[in-house]
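Only one protein chain is missing; all other protein chains are in place.
After this line comes subunit A, so read on.
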Amino acid sequence: MPMQVGNRPFFEGVDEAIHDTFMVNAVSSAQDGLRGRKLSATVGDDALGDWEEWRSAGEEIRAHTINHLDYYLKQLSDNFSARGGHVFFAETAEQAQEYIKKVVKQKNAKHIVKAKSMVTEEISLNEALTDIGCEVLETDLAEFILQVDHDSPSHIVVPSVHKNRQQIRDAFKKLGYEGTDDPKELAGFARRTLRDKFLKADVGITGCNFAVADSGSICLVTNEGNANMVTAFPETQITVMGMERLVPTWKDLDVAVSLLCRSSVGQRLTTYVTDITPEANQEAVDSPKDYHLVIVDAGRSNALGTEFQSALHCIRCAACINVCPVYRHIGGHAYGSIYPGPIGAVLSPILGGYEQYGKLPYASSLCAACSEACPVKIPLHKLLIRHREKYVEGGGHPPVMEKVAMKGFSIGASSPLLFRAGAKMAPIMLKPIVHDGSIQKGPGPMKPWTHGRDLPAPSQENFRDWFKQHKGQKTANLDKGTGESL
């Protein structure tokens, strides 16, 4: 199933994750590091001027682009093909897979090198190409580690954040590695292993950080140099982009790249910001001879024209993930989607539906740290609330008990008589499970709460009675002239 990670129900994944001490520690320390770096490179960088103005510029560019997505995609594809590149528009993940398989088969290609790309994870491209007999090698260090260890990404910028160096060393042993768990030595092994593969590969596949509509260019933002290798030596190049990942002009690209580098890893610019346009005369020897651009919808258009449209403004910096208290405790895999964290909880139900991802919007404390961190001002926490509303209204299949409880509450709260009766009955009904003034093991819907903490028992005196009594006292005090207020 495209986009899916693992096959456990959401809450089972959460239960497992919160007990994985190494993972939780690794994730919190990565979050702290990335968040600190982002702050220094954004609000903390005085030379940059007003960071809020940068965010507004980002929001303005992204909102304008998505509002005119049809125009800019047409312009991009016209310009890309005018330089000899081929463009395929894929409405579904399957269409994208089929087109790419067709290109690979036509070239009789066997060896494929890939640079990190979440959209290719989303459309399960590796599996599709492996199925037709290709060797598909991930070349980003984190993705390479995950591929060797048959694992999946848990963060969109640092996909192997949940793994420690010993686990990585053990994974590399499968490829004949005999060194220590020193990160430098491990990275050196990846360099030696992959160098020859880059130079001999038939096809290179990348994602796309931003396409530039007015020139038909593709911009890749990386640190390791692997994307440059992937785009230089194979004769055939395939870039896969989510349909929303473009900007109108190079001036807009400036803002978008600046926001991305600073918000994702706290760098002024990443080591490589590489802009590729199909080469019209094809004379260079370290340039693809045949360049394909695959533009993928795969559910994105579900958000267009709806209250969720701003989710398509996302530039995939993961700043929201790096401040999320829920992600901090459950890591990425528990979400069951390759897009975790706040943006994942907003995006996954749009792309994959409420049936499968409707519970993810509950993985949020609604503290709004995500909205504040977002460099293009997506109101993430508000979108999470809207998802919850739609889910309970029947957008997915919310739990029957929750529906019944909400219905019951709605009836009870709309009648003063029933409400009073309910408030009086609560302490009596719950008495059998109250111990020492609290409920430690609640039944049914209380269970998830009492699993983590005690639930205070309902007070014998309800608020209405208390208020009535105190109001009486206040009136009495006022009469006596004390002026004590409530």
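Things to note:
Convention: a residue touches a chain if its C-beta (ideal position, glycine included) is under 8 Å from a C-beta of that chain, and two chains touch if they have at least 3 such contacts; residues count from 1.
By our rule, contacts and distances are computed from a predicted model.
Hidden from the displayed complex is a chain whose UniProt protein name, among "Fe-S cluster assembly ATP-binding protein", "ABC transporter permease subunit", "Lactate utilization protein C" or "Monovalent cation/H+ antiporter subunit D family protein", is "Lactate utilization protein C". Only one of A:F10, A:Y177 or A:F233 touches the chain withheld from this view, namely A:F233. When the full complex is taken into account, the listed residue touching the unshown chain is A:S258, out of A:Q97, A:S154, A:S258 or A:S348.
On the side of subunit A, touch with the chain left out of the figure occurs at residues 26, 29-30, 33-34, 47-50, 53-54, 56-57, 60-61, 64, 67-71, 73-74, 77-78, 80-91, 95, 99, 139-142, 145, 158-161, 164-165, 168, 183-184, 186-188, 190-191, 194-195, 198-199, 214-215, 217, 223-226, 228-229, 231-233, 243, 249-251, 253-255, 257-258, 265, 267-280, 283-287, 291, 295, 297, 301, 304-305.
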